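With one protein chain withheld, the remaining protein chains of the complex are depicted in position.
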Amino acid sequence: MKRFPAWSLFLACMGAPALALAADIQGSSGWIPAAVSDRGRDIDALYMHIMVIVVAIFVITQGLLLYSIIAFRAKPGRKAVFSHGSAHVEIVLALVPALILLYITVASVQLWELVRLKPPVKDPVRVQVLAEQFSWNFRYAGPDAVFGTPDDVIANGEMAVPVDRDVLFYISSKDVIHSFFLPESRVKQDVVPGLLGRVWTKWNVIPVWDLATQKRVLLTLDEYEAAPVAVSGYKLNSEPNPVKTWYQFSDSARINYLRYHYDLDPDGKVVVMQGGKVVQTAPRYVRHYFEIACSQLCGNLHFAMRGTVRVLPPEDYAAWLKAQPHDDFLESKWNGVWDKYHPEYDKAL
Amino acid sequence: MSAETVNAVVDYIHPEPTDFFHKYVWSYDHKIVSKQYLWTSLMFLVLGGSLAMLLRWQIAYPNQPVPVWGHLLKGIFVFDSTGAISSDGYLQLATMHGLIMVFFVIIPLIVGAFGNFLIPLHIGARDVAFPFLNALSYWLYLPAGLFMLASFFMAKGAGEAGWTSYPPLSDVAGAVAPVWGMNFVLIALFLAGFSSILGGLNFLATIIRMRAPGMTWSRLPLTTWAQFITAIFQVLATPMLAAGGAMLFFDRVFHTSFFLPHGLVIGQEAAANTGGGFPLLFQHIFWFYAHPAVYILILPSMGFASDILAAFSRKPVFGYRAMIISMISIMGLGFIVWGHHMFVSGLNPIMGMAFMVSTVFIALPSGVKVFNWMGTLWGGAIRLEPPMLYAISFVSMFIVGGLSGIFMAASPVDIYIHDTYYIIAHFHYIVFGATLFAVFAAATYWFPKMFGRQMNAKLSYLHWGLSFLFFNLAFFPMHFLGEAGHMRRLMTSTGYEFLNPMAPWNEFITLSAFALGLSQILFAYNFIYSVFFGPKAEANPWEAATLEWTIPVPVPHYNFKVIPTVYRGPHEYSSPEAAPADWIAQNVPPIRGKAAH
Amino acid sequence: MSAPVHVETHTEDHAGGITYFEVFGLLIALTILTVTISYVNVGEALGIPQFGRAANIIVGLVVAVCKCSLVVWVFMHMNHETRINRFVLGFAIALMAIFFTAASFDFLWLGTYVHSFARAALGL
Partner (left out) sequence: MSDASQHHAILSPAFHKDRRNLRALGMWLFLGSEVMFFTAFFGAYIVVRSAGAASVAMPLERMWGALNTVVLITSSLTMALAVQFSKKGDRAKTGRYLALTFLLACCFLVVKAIEYTHHFMEGNFPSHDIFMGFYFLLTGFHGLHVLGGMVAMGILWWRNRRGDFNEHYNDPIEMAGLYWHFVDLVWIFLFPALYLL
């Protein structure tokens, strides 16, 4: 048999996923959006536990595979070991993974219970979410705390929630299945027409944009109150990112790789707030938002079904609710669908 | 069936045809049917792969005109008036890529082509149990494929509700543009499902009742065992798909409301259907089929890999019995894990918990198989021929795909990675990395038996190296996209700020995917050239022990002149009984004076 | 090679001690029974009016299962069939039971999720 040096090529190729994995671990902190809720951090922790287990198994198994290929390559004069296997080895090799899997199961069941079966009971902010092709509608009960009354606050595309408070979403759809995805909160739930789903989360941080570094940062409520933050007068602009990676040969390719920055809005009036009061100092941050995505295919403009959520200090949240204009068109979307088919929840709230 | 009775009726089963029509078109011969499946599904593989290339172009270079094709087909097919891919076109590409690859490439390729060819040869039979049904199954599959292709030519294009075709999107008028394109897809799936059921019951009956004397269940080659388990899935799960598709078809054509609730409003208009149904019902029916279908996609490849690894390690499979037990447990558990596709779909969370437990534990038999493959290599005398390299890559890629599956099985983690590129990475590692590499292994391994010629080994090595490299470069970074929360089926991620950092990775993936696609030309060239001009092969070029290698090439019409009697297991390589040779065929009578196993 | 078989060639007009005509008579009788019962509220007749409709469903299904077993056992000769064929049917029925249970459990459990559209249609 001619000895094609295939194993060396194999070695080179096996390196590809291994290197990529290394790149992954190194780059993770940048790619996984930082979790902004306790449950989100729990999910990340479970993810990392599994990651450690998986990387260990990956390295051991691929290493052994590679070792066997090199060590047991056919040589003249050496015969293979004649063996049909061993029941003892088999049992050990089944038991060890079984124990690992048992750990993963127990950890997952506990967390699953928290994120899916234990809704907040202590006075959460209740928001109704109505998905449609291709936008998000939000409704708050208003001063009387009853949904479906004229004092409801209705918004489209952008919602606001107070920081450090439980938020309970009631979600449904008026046409097809969408998926309510809050990446930073690690919340995702399909929005099914005819089905009223509940998801909940709690934001612990307020997203703002650092004007010095032109990057988004997350502040706790105390940090936020201590810093001058512009609440209006700035605009988010973007342009193709001039940084080019070695494999990017085409300039037109980078139209989807953008560099974002906040600039002064020529039409807007700059208002800077610090500790709940308007101040005259130059702002350090601009108030920013988290994104809401649709993660279930919902039609041809699925990719554009984006919403935003502003996480605000309590008083700003109250002001935001007051500032939402009344819109008959938006209201008609609720009357026609939700109020007709989800009456029991509207009464209960 | 005893050898005497079969030998007595050999000429009655189906005499060797003399005319072209009965020899190559409506043929009862399992070898011809297998080749019909092979060529048709390879054509679909080229088509499905090309669709994927277009998809990748759009993701990396959003709304840029597609080179060549965009200019040629401006304004038609999936292209808009500038030659870029339109938003409807993108979804059609995604939908049809998935459907074609699952139903018209992988299943027909590994079951229709290789299963058909190998099962009778492996068990020592002259043909499958029901040759008529075998021919019928191909001739249902072909029109199904034609319906699939025709759907592209319908007004407003092919189906665009994703390969899962979840209602109401796939169901209610006005949610997506295509009308008859989607209906044609459903008809195609119904026919393909019927074809798959016929194939499956044929294989089951063949394996249960047509084994040669001495070919006990514990002497079957693992390929055949895997095909047996697969066939159970085909027979008992596929009807669910047909039924779900039929209900969807009723909803679309007769305006019933099986999957449509009350009060649907599409745009500003109330839907015409009366309502009263449940969208999630379809997901239950669909995944009751489609999860077993995932095992239909992988089990036969596991079988190929097991037999090939043993043959080229010159060693019996490590834990043959454990391999079978694990396949049987995969079958048992495979029927009760479908809910893990529905963790975030509005499934009752208590059920989600139950499905999570069963899902986590289906990793166990898969793990046992991986350890057994590694045990087979351990202590072997490994010959790194092309089939062996492909088979080892299968194991390596299956490990990656299996390990990433653990993240999804843990349902709280799945909440975040569900419907992201993590899923795409996972199942492409399984269906491309594992299954297609096993198909390459099987193709190079059984090529001499199928076509009586040898493939060029150097080209195979080159193809293997390039495919392995570019496959990993294309699909491994998809895990990163998934970690970043990059949703599936996004025509472009430009609109989302949180996905912006992933744009360079998307371009990297696309370039790797193009390179991966181009590497396949090597295989296509090697395969087609060798079918016609390759060097003539010997009957048993790999010194393998299973029955198909005991008969001459080209395989005669009735496979076995005399039905063989089987005396030992399928992988008795390096057995002391065989010394000084390192292999002994299954049908060689026990050699006196040496310990028979 | 084949599994041990004991398939009779049925030259008698009965299978397992019961004739086809007896089975036919039973089937007709059960049909009459199930139609008659459908005119009666079984729950009320048994003194448990709160289970009225449910009791009817149970009785109807029990009768259907009896008829089904008669046909499978006698007309389809399941009593003489090979083990593997019995297994095939049993496996399919087991899968059917799994699907029915799972689907019902998912949809009829009014906990975290409420299929309120359907409930609204009921006027609940």
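By letter and in written order, the chains are A, B and C; residue numbering begins at 1 in each of them.
In this section, a contact is a pair of C-beta atoms (placed from the backbone, for glycine too) under 8 Å apart; a residue touches a chain by one contact, two chains touch by 3 or more.
Bear in mind that the values here come from a model prediction, so they are computed numbers and not experimental data.
Asker: Tell me the shown chains the invisible chain touches, ordered by label.
Answerer: B, C
Asker: Using the touch definition up top, pick the residue from B:281, B:350 or B:462 that touches the left-out chain.
Answerer: B:281
Asker: In the complete assembly, which of B:202, B:358, B:510 or B:559 touches the absent chain?
Answerer: B:202
Asker: Using the touch rule from the top, list residues of subunit B that touch the missing partner.
Answerer: 1-2, 5, 8-9, 12, 129-130, 133, 197, 200-202, 204-205, 208-210, 235-240, 242-244, 246-247, 250, 254-258, 272-278, 281, 284-285, 288
Asker: Taking the full complex into account, what residues of subunit C touch the chain not shown?
Answerer: The list for subunit C reads 2, 5, 7, 9-11, 13, 20-21, 23-24, 27-28, 31, 34-35, 38, 53, 56-57, 60-61, 63-64, 67-68, 71-72, 74-76, 81-82, 84-85, 88-89, 91-93, 95-96, 99-100, 103-104, 107-108, 115, 118-119, 121-123.
Just so it is clear, only the chains that are shown with their structure count from here on.
Asker: Report, in whole Å, the distance between the mean C-alpha point of subunit A and the mean C-alpha point of subunit C.
Answerer: 48
Asker: Can you work out the whole-Å distance between the CA centroids of subunit A and subunit B?
Answerer: That pair's centroid distance is 32 Å.
Asker: Which subunit A residues sit where two or more other chains touch them?
Answerer: Counting only residues that touch two or more other chains, subunit A contributes 116-117, 193-195, 197, 340-341.
Asker: Could you pull out the residues of subunit B that touch at least 2 other chains?
Answerer: Those would be 261-263, 275, 278, 280, 346, 349-350.
Asker: Mind listing the subunit A positions that touch subunit B in their complex?
Answerer: Subunit A residues touching subunit B: 1, 4, 6-7, 9-10, 12-14, 16-17, 20-21, 23-24, 27-28, 30-33, 42-43, 46-47, 50-51, 53-54, 57-58, 61-62, 64-65, 68-69, 72-75, 78-86, 89-90, 93-94, 97-98, 101, 104-105, 107-109, 111-113, 115-117, 132-133, 174-177, 179, 181, 183-184, 186-190, 192-195, 197, 245, 247-248, 250, 252-258, 260, 291, 293-304, 306, 333, 336-337, 340-341.
Asker: What residues of subunit B sit close enough to touch subunit C in their complex?
Answerer: 1-2, 208-209, 211-216, 236, 240, 261-263, 275-276, 278, 280-281, 284, 288, 335-336, 339, 346-351
Asker: Which residues of subunit C touch subunit B in the complex?
Answerer: Those residues of subunit C that touch subunit B are 1-3, 84, 91-92, 95, 98-99, 102-103, 105-107, 109, 111-113, 115, 117-118, 120-121.
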